[in-house]
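Sharing a structure with you now.
Missing here: one protein chain of the complex. Every other protein chain is in place.
Note that the chains are named A, B and C in the order they appear, and that numbering of residues resets to 1 at the start of each chain.
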Amino acid sequence: MLLEGQERIPSGCAVTGVIDRSGKGMTGEDMIRSIAVMHDRSNGLGGGFAGYGIYPDYSDFYAFHLFFDDGAAKTATEEFLGRHFEIAYASEIQTRKIPEITDEPLIWRYFVSPLSRKLESSHLDEREYTARCVNKINTYIKGAYVFSSGKNMGIFKAVGFPEDVGRFYKLEEYSGYSWTCHGRYPTNTPGWWGGAHPFGFLEYSVVHNGEISSYDANRRYIEMFGYKCNLQTDTEVIAYIFDYLLRRKKLTLTEAAHVVAPSFWSTIARKSKEDQEQETLLRKMFSSLLITGPFSIIVGYPGGLMALGDRLKLRSTVVAEKGDKAYIASEESAIRVIEPDLDKVWAPAGGEPVIFELYGGRK
Amino acid sequence: MKYVIIGNSTAATYAIEGIRSRDAKGKITVISDERHAAYGRPLISYYLYGRTDLAHIAYRSPEFYEKNGVEVLLGERAEKIDAENKKVLLASGKKVPYDRLLVATGSRPFVPPVEGLDSVKEFFNFMTLDDALALEKALSPEKDVLIVGAGLIGLKCMEGIADRVKSVTVIDLADRILPSILDEGGAAFVQRKLEERGIRFILGDSAAKFEENAAYTKSGKKIPFDLLVIAVGVRPNTELVKEAGGEVARGIVTDDGQRTSLKDVYAAGDNCESFDIASGTRRILALLPNAALQGECAGVNMAGGDAHFTNAVPMNAIGFFGSHIATAGVYEGECYEEAAHDHYKKLFFRDNVLKGYILIDCIERAGIYTSLVRNRTPLSDVDVGLLEKSPALMAFSEAARRDKLARRQ
Amino acid sequence: MKRIYVKEKWCLGCHLCEYECAYANSGIADMVKALKGKNICPRIKVEDGDGVHFAVNCRHCTDPICVKSCIAGALSREGDGMVSLDRDKCVGCYTCVMVCPYGAIMPAEDGKAAQKCMLCTDNQMNGEPNCVKHCPNGAIVFEDRG
Partner (left out) sequence: MNGTLFIYPDYEVVRDYDKCIACRVCERQCANEVHSYDPDLKKMFADNTKCVNCHRCVCLCPTHALKIVKSDNTYKINANWDNQTINEVYRQAGTGGVLLSSMGNPKPYPVYWDKMLVNASQVTNPSIDPLREPMETAVYLGKKNAGIERDENGRLKDTLPPQLKLSVPVMFSAMSYGSISYNAHESLARAAEELGIYYNTGEGGLHKDFYKYGKNTIVQVASGRFGVFKDYLETAAAIEIKMGQGAKPGIGGHLPGSKITDAVSTTRMIPKGVDAISPAPHHDIYSIEDLRQLVYSLKEATDYKKPVIVKIAAVHNCAAIASGIARSGADIIAVDGFRGGTGAAPTRIRDNVGIPIELALASIDTRLREEGIRDNVSIVAAGSIRSSTDLLKAIALGADACYIGTAALLSLGCHLCRSCHQGKCNWGIATQRPELVKRLNPEIGYRRLVRLVTAWKHELQEMMGGMGINSVEALRGNRLMLRGIGLTDRELSVLGIRHAGE
């Protein structure tokens, strides 16, 4: 059978996320409870979490999480990392042995910072430099895969049901101000750990429920800009699109949402002249980044979460607020299970971005 | 408003429609000495010929009078117009008051005072439906018929009865048939056709004396017959107006709104004159379309409208045994002529207009010629060469054609 | 009222309208059976000139001279404005032929009555004029121009 990257694998899923806008830390346990309610939306072939604010002590370093198939891959990777980065700290990620999670690869964490000499001679900014290094490892080092590469955030994923994955990674030991979680229902993967979600790229992480029909149009376009869609998954391409629009084109989140899930032309025609101009311009400039087909995503980034669904609302998304906390999930029950008494619950319209950020704004 | 109409044929019918186009309420009374609702008067020959029957001969639908709120006094003869008191006196003694009066009394057959005519037992006029019904009763395949008069009425009568009697002979003082509408060539063409059908003509001669079953001509011929029809002409019924003091020439004199010289008295139809634009003279144009147009004009004006009838033109469509004649206008001026075995055609041009035409067995689209005569269309505006060959809208300018076909004219 | 109008600019002079008219008024369902071997007698006629063609049929005049000239009362203007011919009343005198300024009334094939365009209301076409339907170039239209 073909792995992710060798073949395009559609999948259905469940997503959930939470943020405490006051910046207070939460363990990953609520996420586990939340995703467990949606057990039937996963099939045991992938689950994962992203936590933000979990590495306050190393917040200036890129936190690389890697899977290695074997020692050789690890050696090659560490050699590569050594040539490009200062490695502040490296360790195996602590896991809990449980019968539900098997066949684990080597799972390592590195806190790194680009070597200043190398960075200078590359004429790239630090993030671009780091991004390209991540791409190189993933593309060229056989058996090595960077699945998390942002600062002060981390992704934890595995083959299995997400609630088991959460226990496996001992998420009760981490504390973050925001979390997202994903349970996967792929249709034909043997289950490769790297193929589980969230998908992260630098600080951006994406969890996604859906199957986009615009995939190849989006992929062939985004690959013009140095991205390589090795996994051939929706989540990967969506993550790259947000990285491209937010980091490289410096669009706002809302603008990026208007690119990815734009209003219909007929809707735009009814908007104010100003909005018409802005949204038309975005559609004209980035028409190849329009995503069609069902999706419901949570984009995690330093300081916030954004929920966005496709413009026809072919996948459900529910958002809710309770005090400082805000919730996003595929189903309301997944929110109610962790906070039965909500201030406000609503279902955003298709294509309407819902953004929750720390009171201080994004980081 | 009380409208009274004396007469009940074409002019009367159109007068009713003319009145009703402006006045839906005023009372209309029609006085007729005939006992039938209005019928197509020229149809009496077609009735005998078998082209129509009593069920179809009516000029309008049976509900016409009721629908238009018309009181019809049939079999009542108007004796006198009391113009001063605005009343019509009937033979029955009734008096019918009017606010507006139309005299549409038409014409009557002229019967010449010929010696021995009263000895003829089977003697008929051919003017009314009653005439035709009476004649029909007398028809029989054994009978020889003599028709005096080779004009329109005489020859239509001839066509109507030819197949129902043993023989028909037509005699006329004129040297040709249909002298009022055909020139010599045309008359000869038609005569030849009719003679091929077995009709006998005695022309340039007249009946000088009658016995019960024979006529003696001026030239001394004896013509035996079983049945005699006199159709030498008609006289307009002008007496009512004349006796009331109205101006009468050959026919009743009216203005172009059909007003007589009597206040609130109008006249229309075969009893009055019109201005013939083709000849430029005032004359009686005893033609059905003319009666219709005059009647309608009179009706509109009686109801307070302002209609004018100004483009009267003599024209006739007549046919015998499948042969068809159409004529219009006057036969003066430069002539374009086609005389072939199967058709006869003459067009008369003068003063840059088409003055008249004679078409025999080539009547298709003749109306295009008629409109040129009626409208006095300048010939410089049309392609005369094309028109001579056949009537066609192609002969008009593109703009005129466009207007015509788009109904903008 | 909807009437038939012709557009000279687009008339190709193909004469299809004449055949379609003759067919429509034949009372025969099959065109070949209706027209084969016959000299047609259509109610619409195409005039051909030098590079100019147009079809002519009854204009359904607002003030129709034919109606006023009819000796039999067979022609009438109906409520909707259509000039209608009652063939049962017509005796074939052709006064209407003599007065129609468009040359749009003609003797019927049997010579016993006149005929004119009745906008296909009196035949198997149920009021959908067949000449209009089959004109290949939109040169004959059925429109309400008031």
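Quick notes
FYI, a contact is a pair of C-beta atoms (placed from the backbone, for glycine too) under 8 Å apart; a residue touches a chain by one contact, two chains touch by 3 or more.
Because the structure is a prediction, the values reported are computed rather than measured.
For the chain excluded from display, the touched partners among the shown chains of the whole complex are A, C.
The missing chain, though absent from the display, is touched by one residue of A:Y89, A:Y140, A:F225 or A:W346; that residue is A:F225.
The omitted chain makes contact with just one of the residues C:I4, C:C90 or C:A139: C:A139. Screening A:E211, A:D243, A:E332 or A:E357 for touch with the missing chain picks out A:E211. The chain not shown here touches chain A at positions 8, 10-12, 187, 210-218, 220-221, 223-225, 249-251, 255, 264-266, 274, 277-278, 281-288, 290-294, 311-312, 314. One chain is missing from the display, and on chain C it is touched by residues 9-10, 12-16, 19-20, 23, 31-32, 35-38, 51, 134, 136-139.
As a working rule, only the chains that are shown with their structure count from here on.
Taken pairwise by the contact criterion, the protein chains fit none of the simple patterns, being neither a path, a ring, a star nor fully connected.
Chain B and chain C have Cα centroids separated by 28 Å. Centre-to-centre, using mean CA coordinates, chain A is 103 Å away from chain B. In chain B, no position touches at least two other chains.
Those residues of chain C lying in contact with chain B across their complex are 3, 5-6, 8, 47-49, 52, 54, 56, 59-62, 65-66, 68-73, 88-89, 91-103, 105-107, 111-112, 145. Listing the residues of chain B that touch chain C in their complex gives 14, 40-43, 46, 51-52, 56-60, 288-289, 292-293, 296, 315-319, 322, 324, 326, 328, 363-368, 370-371, 391-394, 398, 401-402, 404-407.
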